[in-house]
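Just one protein chain is left out here, and the rest sit where they should.
The block that comes next holds subunit A.
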């Protein structure tokens, strides 16, 4: 995913550079037929490129606009990820949502997230603190492999201290074994 994404950026960058070069060439040349055809093509392309280019630049220059665009990226995306008993393996169904979080974080280098790990009530409390952290770290590892700088991510464990389901059965336990993504 990250490779594809990087590839896309590279292509846009290249095309922008190529267009810039092209327009210079075009302005240097004086043939009207070429200009009309060229300007048609280049204006369409450059508008497209400018838009992409603008959003690329705005990541650095204009955070707010980017955040607005990127925020749409996270609309409806899961922020809670579940785990098997005594396990800290990221489940396959989590990957799509995590990829979106990764994309957002890479597009917004000033964005910070806290991955809050949780365990179910079984087992001892401090061991569950460690287990919750291991789960948060598993999600963190998944995001950093996507290309998210580790500096944007903090992991915190709540162990079994903050359940969201209060039953004492497997369905409640499943809901409590989780990592919550919280944007700071």
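One rule holds in what follows: a contact is a pair of C-beta atoms (placed from the backbone, for glycine too) under 8 Å apart; a residue touches a chain by one contact, two chains touch by 3 or more; residues count from 1.
In this text, contacts and distances are computed from a predicted model.
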Chain excluded from display, named as in UniProt, from "Tol-Pal system protein TolB", "Alpha/beta fold hydrolase", "Fumarate reductase iron-sulfur subunit" or "Indolepyruvate oxidoreductase subunit IorA": "Tol-Pal system protein TolB"
Touch criterion as defined above, residue of A:78, A:156 or A:175 at the omitted chain: A:156
Sites on subunit A contacted by the missing partner chain, in the whole complex: 114, 116, 121-127, 129-131, 133-134, 137, 154-159, 161-164, 166-168, 182
